[in-house]
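The structure follows.
The other protein chains are all here in position, but one chain of the complex has been omitted.
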Amino acid sequence: MSENTEFVKTEQLLKTKKRSQIVDVWRRLRRSNTAVIGLILIFIFLCMAIFAPVIANYEDDALKMNVRERLQSPGIGHWFGTDELGRDIFARIVYGTRISLFVGIISVSIALTLGGTLGAIAGYYGGRIDNIIMRVLDVLLAIPTILLAITIVAALGASILNLMIAVGVSNIPGFARVVRAAVLSVKDQEFIEAAKAIGARDHTIILKHVLPNSMAPIIVFATLKVATAIMATASLSFIGLGIQPPTPEWGSMLAGGRAYIRDNMYIVLYPGLAIVLTVLSLNLIGDGLRDALDPKLK
Amino acid sequence: MRIVSFYLFILEYLFCATIGGIVVKYILRRLLMLLPVMIGVIFLVFFIISLTPGDAASMILGDGATEETIRELRIEMGFNDPLIIQYGRYMADLLKGDMGTSYSTGRSVAGEIGQRFPNTFKLTVTAIILSILISIPIGVVSATKQYSIFDNIGMIVALIGISMPSFWTGLILIIAFSLKLGWFPSGGMRGIMSLILPAFTLAIASTASITRTTRSSMLEVIRQDYINTAKAKGVSKGKVIRKHALKNALIPAITVIGLEFGVLLGGAVLTETVFSWPGIGRLMVESIQRKDTPMVLGCVIVFALSFSIVNLVIDILYAYIDPRIKANYS
Partner (left out) sequence: MNNKVLAIHNLKVRYLTEDGSVEAVNGIDISVDKRKTLGLVGETGAGKTTTALSILRLIPDPPGEILSGNIELDGIDLMSITEKEMEKIRGDLVSMIFQDPMTALNPVINIGEQISEAISIHQHVTPDEAKKKAKEMLELVGIPGARWAEYPHQFSGGMKQRVIIAIALSCSPKLLIADEPTTALDVTIQAQVLELMKELKEKMDMSMLMITHDLGVVAEVCDDVAIMYAGRIIEQGSLKEIFKSTKHPYTEGLFNSVPNIDDRKSELKPIRGLMSDPYNLPVGCAFCDRCDYALEKCKTEKPEKIYFSETHFAECHLYKENIDFQLNSGKN
């Protein structure tokens, strides 16, 4: 009887330890001024994405071409001015936030799941499996990430789905490497041996013991990769390989406005700033997380 | 004065690395490893491109072609053969230096690429050299004067630098320095003035990244015990940084330089588009828009090869700087 309650108490203790670990990291994250700025910024962008219909009307502001109002400078009616087809730039930026964040998060999720699985298997089992997987990754890594994404979209055709696949797949080797390194750093520790000794199955060990303890560098990497994914989306759209007009996307807005920069520089300034601020905020958070999760700085 | 000796120091490394002192076996082994990777790369890109929907033959012949001529062309170009056969044929031609003919211009792919490649080379090499020259001194000074104004501002600027997409930076620079101030041309390749803006655009992101890495690895190195040993010997502060810390700190920095070159190659595609620079980056984008498959394939292969060679050079430099690695291969 008393043994049972001891066990329950221990479990509860472990659960509170896990919870307080997360609280601890949050507290340390809050200490960094730059990380807090990043969090605020990304929160603003998230709100813009979620509440876009409240802020601006999709049909009227972002899509409708209004030749009479084209190329208007920023002012009362149009906070950021209008583009070459008379559409309100501010509204387009707001709706563009949805696309950027959506594609960014989905593509990183693809890369994390597929690449992470590969990396975990390679790291955990080692030997020939590790060798084979690493050789394949070497081939993928020989092509610069953006170029790989460009090639994939070029082959499959430009659409939002293909964009997510392309950016996702091109980031698989990066995630595989990081997860493999994280697994390698943990797998030889003694609590893993202990788990094996009581007969836990391989996939249980990986999911319940190895991964949770090696999460820190993976989380930091994932955050930074969402930033690069957003940049990649904008880049691909800029060269016409991503989101197709008239759907508002920051990169394609820059491509469209390029011819008019001499007299209407706002047309590339604001969408570009949106990219910079989103990517910056994620970089700030990623940096902050890296410091907050670093055991050496505790 | 110190800055000059800094640069001389780095030049000395690069110079000696190319002269020798490195085991030939190591270089040969790395070169050999390059081969299967390139074969894999070519196959991978071939495979990806083969996923393109649509029929290549009808695209080449255009709208007016008849069913008959399309069928004939398909047989002639070998489009009906299984992928592996087509790949084998491509590889065989590649060994002869033939990358096929462009679907849109009918000219030799290899020739076209050969013409444009030096331009991209000029651009990317200038950019990476600029980056290294700026970022390493700043990274070192930031680390030695941690938490100072210089450090804080420097790191914020660096963060912003890695957050700016190269095509946007290019456009802004064009607006500021070309359209408003008129100092530089806004595009094309004519003399050194037209190289400056695109090179700077490319350099910004990689400078920021290398600065951050140099700083953080320098910070770690400074805390090591052997730095204290050097100080306890009476080595002056400057010499401790230059002789004892820098070499160790450069090891991770060099890896990042190699990776940044890859990012630079990707950025070259965008920057060349913005500045109408006649390199293979812009060629690739144009070829994609024109559905000119052999050209696209050729461009990607050349990019991948360049990247791999740069990484090979980095590996060799690595072995030169870190005697522990040299030992593993001697």
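When the chains are written out, they are named A and B in that same order, and each has its own residue count from 1.
Definition applied: a residue touches a chain if its C-beta (ideal position, glycine included) is under 8 Å from a C-beta of that chain, and two chains touch if they have at least 3 such contacts.
From a predicted model like this one, the values you see are computed outputs, not experimental measurements.
Which displayed chains does the hidden chain touch?
Displayed chains contacted by the hidden chain, ordered by label: B.
Which residue from B:Ala230, B:Leu259, B:Cys299 or B:Leu317 sits in contact with the chain not drawn here?
That would be B:Ala230, which touches the missing chain.
Taking the full complex into account, find the residue in B:Met77, B:Ala176, B:Met189 or B:Ile321 that is in contact with the omitted chain.
Missing-chain contact among the listed residues: B:Ile321.
In the complete complex, which positions of chain B touch the hidden chain?
147, 224-226, 228-237, 243-244, 247-248, 321-324, 327
We take it that only the chains that are shown with their structure count from here on.
Just give me the whole-number Å value for how far the CA centre of chain A lies from that of chain B.
Centre-to-centre distance between chain A and chain B: 23 Å.
Any idea which chain A residues touch chain B in the complex?
These residues of chain A touch chain B: 34, 135-136, 138-140, 142-147, 150-152, 154-157, 227, 231, 234-235, 238-241, 251, 254, 258, 261-262, 265, 268-269, 272, 275-277, 279-280, 283-284, 287.
Could you list, by residue number, the parts of chain B that touch chain A in their complex?
Against chain A, chain B makes touches at 36-38, 40-41, 44-45, 48-53, 156, 159-160, 162-168, 171-172, 174-175, 179, 262-263, 265-267, 269-270, 273-274, 284-285, 288-289, 296, 300, 303-304, 307-308.
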